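Got a structure here, written out as structure tokens. Questions coming.
The complex is shown incomplete by one protein chain, all other protein chains being positioned as in the whole.
Order as written gives the chain letters A and B; numbering starts at 1 within each chain.
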Amino acid sequence: MHPFLLASANDAATAIAAHAADPDLAYIAGGTDLIGLMKDRAALPKRLLDINTLPDMARIEALPDGGLRIGALARMSDVAAHPDVRRRFPVIAEALLFAASGQLRNMASMGGNIMQRTRCAYFRDEDDLPCNKRRPGSGCSALHGLNRNHAIFGWSEACVATNPSDVAVALAALDATVAVRGLAGERTIPFTGFYRLPGETPERDNVLGRGDLIVSIEVPAGAEGRASHYLKIRDRQSYEFAVVSAAAAVAVDGRRIRSARLALGGVAHKPWRLTAAEVALRSASLGDIEALKSALATSFTDARPLAHNAFKVELAQRVALRALQAAGARA
Amino acid sequence: MNAIGQPISRFDGRLKVTGAARYTADIPLADATHAAIVHSTIANGRTVSIDTTTAEKAPGVFAVFTHRTMPRMNPTPKPWSHLHPHGQSYLPLQDDQIHYAGQPVALVVAGTLDQAAYAGTLIRVEYDARRPVVFGSQATKEAVDPPQFLWPVASSVGDADKAVAAAAVKIEQTYTTSDRHHNQMEPHATTAAWDADGTLTLYETTQHIFGTRELLSIVLGIPEEKINVVSQFLGGGFGGKAYVWPHTLLAALAAKVLKRPVRLQLTRAQMYAMVGHQPATIQTIALGAGKDGKLTGIRHDSISPTPIFDSYIEYAGLVSRSLWAVSGGITTKHKVVHVHRNTPTAMRSPHEALGHFALESAMDELAYAIGIDPVALRLRNDTQLDPHSGRPFSTRAMRECLRAGGARFGWDKRTPEPRSMRDGRDLIGQGMAGAIYTHWRWPAKARVTLKRDGSAVVETGTHELGAGTYTVMQQVAADTLGLAPEKVTVRLGDTRLPASHASIGSSTMANAGASVMLAAKAARDRAIDLTLTGRNAPFAGAVRGDVLISDGRLMLARTNLQITYAELLARNGLATLVGDGDYDPVEEANGPKAVFSFAAVFAEVRVDPDLGLVRLNRFVGAYDAGRIINPKTARSQAIGGIIWGVGQALLEQSETDPVLGRFLNRNYSGYLVPTNADIPQLETLFVGEFDEEASPLGAKGLGELTAVSVAPAIANAVYHATGKRVRELPITVEKLL
Partner (left out) sequence: MNPAATVTRGTGENTVVGDDARVPIGLTVNGRVRTMTVEPRTTLLDALRDELGLTGTKKACDRGECGACTVHVDGRRLLSCMTLAAMQDGKQITTIEGLERDGNLHAIQAAFIEHDGFQCGFCTPGQIMSAVAMIEEAKADWPSAATTDVGRPFTIAELSAAEIRERMSGNLCRCACYPNIVDAVAEAAARS
């Protein structure tokens, strides 16, 4: 790795001020993404600020109303093992458990997880290949290169990458919010508005700016939480990012869907909510497969596959269906 | 008290589970410097300028080498030979040409690895880039005939074309396999240290210390006696560490110039182009058969990529020359396409693992075309005569493999109709394949020393790659000497020991093992001599054949007379008693019999038809690898091979970017090897018997045999499950949707 400085902070305000003032400074939590990026020279911060010493940011709280507050420094494994997370929102525990490996989950923080950058192989290559996300203006190698693992929704000519986080898919489906503290104080960003589509500026993954520190993630209470499921399709059985994944949460009256929330992973620059399908699914019967299928299909009319990932359009619908059924079975 | 045949735990087990086993990059060396290679980011062209000024001034840097400053090397010897095997003929940092992405363009030597690697990023290389040629759809048009490499490039027995044309049933299909990488867990590493008198000691991740020494001697122009090569523990080889690759030469020369030891370990990403890989193949097979399933003709052609500067051949057609009886004729042919990449190399199991996918898939297609059970089809085409050479097989327990494997698997409960077996929502598929694997014979030397304390030391320049060499050599020596295995110490992996061969092609047991047996025999015979004619000879006047040895004790039959090795040496005033073993077999092709290993393997898969997911449910392999020396380590070899086959079938592929002409995904995240969760329980059966033609130990090759035919068995099972015939490996989700 390149030489850099390492410092730590004891309170959030100092950390935020330092980050805001210094464009070459990066927060580091578990390090499992940032250090990999630095080794491959896709991130070259001159200064690292270790935020693990910040107080009160690793807590996992079961809120009295049935919701959750997960500190940004809580480790993936602790969140996945937390009894209230498992009972109230199995989709979160599952999304975490299907991610990475036992060792990585012990290191990786929730804040770092939702901040992790794309696994596009061109972006991560140490040889600095043409990539607009890595070097704006250099072109997108994946657009006409190998793009099986890339987007089918919401991409631009500038970038066709996908967001790799599993738990972000679950959180997006649950309408979670991200609590961020910045120079101007604390604000709450709905998960669905946290990530950006690539557009002309794929170098920016999300809406955070200099200084912004993720403090926690809040998951609202809701009937859909308990009846939820995460389904991840990958080429090998473990320790791999998703080819396609789906998070589903439903509330039902008998077998009839009262409300459904669905998000897909591995298909876009951000977790992809199936908003149209969610509307179409209302009052459909969980037993009526054909009705479920055609409701889901309404969200795929705008799918735009690339040369190597046309299969994802069909696969994603089947995965969403299966996730929905499994969530329904928990209702 | 026979050690051979016992499931003995590994002699080196304790070292390996405590972290005490020292692999090449673990060897402490005072004063060592660290080197990092800077590689080309383009695949074709030349370097116009290389600016090293900033790098040279970076903290900790001792030197930066480019093609302008690296000392010259002698060309690699022609023809290529296992005695001095180069991985590729194109040598590093000798000119400004770029022939593949990942080619070395500079070498930085610094105090720490971080310093060297970082300084490397400060080097500015300006390229004159041209569009690379990649292996793709144009391949068949641009394929050319390569010069002969390991075997004849083409073969023909009878008239295959005529036989296929006239056959009652024909299968003609194209099958493809992907580029794959060894991805041993241990990255290639080398530490070069020159001493004051100009002797080079090279700690090297190699499966072939003597070949490395000889090649270095030629290319670097130094006498062999001035080179020691050491490799005592290898973190996996799989063929990838059998030949000498460019980085080793760079480390040796840099250390010479700097007069300090240089350590160089490839990064994981560099493991994809700095060393070899298994090339993709496009194979066309035509089978002709009668309605009874008897084969009348096979035509098997294969095309694979090779670099601009070398002609590596993947002999995928080899398997069709000898696996099944064919009445009319067999032809095989291999062509290559020159593209911008580095030289491919042998990878578990070269040639065979690729060829079997095509042949044994086609056999399954034939079984379905005729409506005959796939096992019955193989039985019908079994033969005791090698169709290629006309020689009888030394031993061929194919029938036994098919029978025992099928019985263990429960093949008779299979319903042949595709999509006819289910478990809940999932489709169940069962498939099988037969397998054959080449036997290699090499000369090998060993020395066994009996010591005055009654223990023995085995010394031989062979290698431990994970197959259990330390343990099996201990067993062989122990039995031959009549000692308990704990009394035998094994030393290997150093060119100062008696010369042995490359540990490739599953040949170590049969060949290096034979040399150890001969050496132990020689030591034992000298001991027996002493009991008959030595000082104060205890059995004076007796006949040799009456001397028995057990547990370190020599005894005379039908008497109470006995003496231990320890007492015998003491009585004769000897500190040691040495036996030399020199195994020098005839080349396989010149032997009276054809020697091969055989297998029949059975796979059951579970397919989620909606999601296109294939998972291996269970697997049974029945193997004829001659006599098994250690069933415990043999089973490990077998499960390893099966899992390699699972990787080939379902996961592994190194994709080349069509524009950049480089392997993308040069890491364990993008190149998928199986994880623990991908593998169910695996059953292995050993049905072979002592094969004296193969080796004095009766052993045939095992490790690579077991990786052969897993892919077609799985592909055949996928067909049985789904009715979809996948002819392109690996079988990924999109091929089944």
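The working rule: a contact is a pair of C-beta atoms (placed from the backbone, for glycine too) under 8 Å apart; a residue touches a chain by one contact, two chains touch by 3 or more.
All values reported here derive from a predicted model rather than from experimental measurement.
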item: Shown chains that the omitted chain touches within the full complex; value: A, B
item: Option touching the unshown chain, where A:S156, A:Q237, A:T275 or A:T298 are the choices; value: A:Q237
item: Full-complex contact with the absent chain, from B:S9, B:T174 or B:Q384; value: B:S9
item: Footprint left on chain B by the chain that the document does not show; value: 9-10, 12-23, 25-26, 28, 112-114, 182-187, 233-238, 265, 267-268, 464-468, 632-633, 635-637, 639-644, 667-669, 673-677, 679, 681-682
item: Residue numbers in chain A that touch the chain omitted from display; value: 1-11, 14-15, 17-18, 21-22, 25, 28, 30-32, 35-36, 39-40, 47-50, 52-53, 77, 80-81, 83, 86-87, 90, 93-94, 97-98, 100-104, 106-107, 237-239
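Quick note on the criterion: only the chains that are shown with their structure count from here on.
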item: Residues of chain B defined as touching chain A within the complex; value: 39, 41, 59, 101, 114, 117-118, 121, 269, 610-613, 615, 650-651, 655, 657-660, 662, 664-666, 669-670, 672, 674-678, 732-734, 737
item: Chain A - residues contacting chain B, complex; value: 1-3, 41, 119, 121-122, 125-129, 141, 144-146, 148, 233, 235-241, 243, 311, 314-315, 318-319, 322
